[in-house]
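Complex shown without one protein chain; remaining protein chains in place.
Right, chain A next:
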Amino acid sequence: MGNTPLRKVGIALGAALILIWCLLPVAWIISLSFKSQESITNGSPGFFPSEGGFAGWDNYVAAWDNEQFRRAIFNSIGISLIATLLSVIVATLAAYAIARLEFRGKKLVLSTALAIAMFPVVSLVGPLFDMWRAIGLYDTWPGLIIPYMSFTLPLAIWTLAAFFREIPWEMEQAAQVDGATSWQAFRKVIVPLAAPGVFTAAILTFFFAWNDFVFGISLTSTEAARPIPASLSFFVGSDPFNRPASLLAAGAVIATLPIIVIVLAFQRKIVAGLTSGAVKG
């Protein structure tokens, strides 16, 4: 590997390009959220607000003051967290069984799970809408949690099964010899060791639930269950013919914050290679 300085510059340049590519839209939304409504209507193409077009925190305050928006945030957080929690619990148990036990139909379970994950979301919306209205799940939290779970479970199961397979059998056997029941061995040894996998699955599930728009807008009708992405599309402001772009941008930024917080919180858990040192190094 000669000319290392050149390589370093190349890597830095590449990283910068990718960062700009990914973050420019985000930066632009943040920029929009600080511009006043008038300056946008009049045309304000620059990244920084034009003279007199700076709105400060006004847009954020206005968005937050909106009762509908606050309800939507509450719905989104609640629905996403419950869907994530349930999905991770079910997936952990299912993945453990798939990784450790030999049973008939194991292949079938795995391939069915994969098939479900590939199913187009849109094709399910119509039937679900009909069913949910008949059952009474329409416009309720469970009405969204159930489809979210069914779409995130397959991925979570596949991710976790891979993690469980990595954990040496001996860990469990040692625990059993030490006096643990199968359940204790699972809970005290296997789950902690699979923690990176559990958190990965949790984040993936949370993203899916948080970002979903199609189910959110089709299976809800009021603030009772409407999540943020759907709610933002109902953001009309005072003038129905002129969508308040800066207000929307502020709402979008607020909607992004929980995701960032969760990723930062879970990141360290995911990175840690927990199995190191389990067996001979």
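Couple of notes before you dig in:
Convention: a contact is a pair of C-beta atoms (placed from the backbone, for glycine too) under 8 Å apart; a residue touches a chain by one contact, two chains touch by 3 or more; residues count from 1.
We adopt the following convention: contacts and distances are computed from a predicted model.
One chain of the complex is hidden; its UniProt record names it "sn-glycerol-3-phosphate ABC transporter ATP-binding protein UgpC", one of "Tat (Twin-arginine translocation) pathway signal sequence", "NADH-quinone oxidoreductase subunit J", "sn-glycerol-3-phosphate ABC transporter ATP-binding protein UgpC" or "PTS system cellobiose-specific IIB component". Screening A:77, A:97 or A:171 for touch with the missing chain picks out A:171. Shown as candidates are A:32, A:55 or A:189; the residue that touches the absent chain is A:189. Counting over the whole complex, chain A has residues 168, 170-171, 173-181, 184, 188-189, 192-193, 195, 274-281 touching the chain that is not drawn.
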